[in-house]
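Every protein chain except one is present and positioned as in the full complex.
Entry: chain A
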């Protein structure tokens, strides 16, 4: 095996096919998007090269910055919700009765497609027939809010299903990470007299810090480029109150027939994601990798 791996031809044979595919289907489109972002183009007719005009317009575009703010807000909520998932996983990974069943319950939202979840929550939020408002009026609240029509609430109303949707995913990751901690370490800590809180805070969390870091990156980047439920549930409305970067890009490119500008937003989104990932990695860099085997 070692002999084979030192043969350059063999290495190339193995690496080239996927490399070509990745370059052809990921890097080339990225570069093309970068080029389109410098043009004025309705997606059908002639492309007109206009240099950085789209970017200048983007900087002045209030609606764009509003959508950026919404996307970052979603990222903050997602990261905060990670704490909750971590807590749940810590409990589940201990010796809890029915942990298996609970784990399955948490996982089920992940099995539904985004569109199905959107339809589901549209029914929950329906202003007159919805479960939520029925429940609220049952509690005696006379004018329950119009969840998806009120611009001051709509954003939070769509955040809830988004965060709910990913609960299972993160709980599963944390659970798997916690389960992979060698029992001997935990037993040793218990013998030393650590209570469950100390155990979680001083032993378990530091040991899975690498995984936590990964989930933070996943949650932030995932939030920044989030699109599905927003599209299904509110389509960015009412009047942009729930617009996020990706939905704004879609609206500009496919509804306003402004492909050049849409590409500009897409490229900007890419830059934001790259920068944010880099920042997170920089600030969460631990001094040493934890080794426990």
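Convention: a residue touches a chain if its C-beta (ideal position, glycine included) is under 8 Å from a C-beta of that chain, and two chains touch if they have at least 3 such contacts; residues count from 1.
Convention: contacts and distances are computed from a predicted model.
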Listed names "Pyruvate dehydrogenase E1 component alpha subunit", "3-oxoacyl-ACP reductase", "Peptide/nickel transport system permease protein" or "ABC transporter substrate-binding protein", with the criterion being the UniProt name of the chain not displayed:
"ABC transporter substrate-binding protein"
Have a look at A:44, A:111 or A:139 and name the one touching the chain we're not showing.
A:44
Among A:39, A:71, A:114 or A:258, residue touching the chain not depicted
A:258
Sites on chain A contacted by the missing partner chain, in the whole complex:
1, 3-4, 10, 13-14, 17, 42-46, 122, 125-128, 146-151, 154, 234-235, 237-240, 251, 254-258
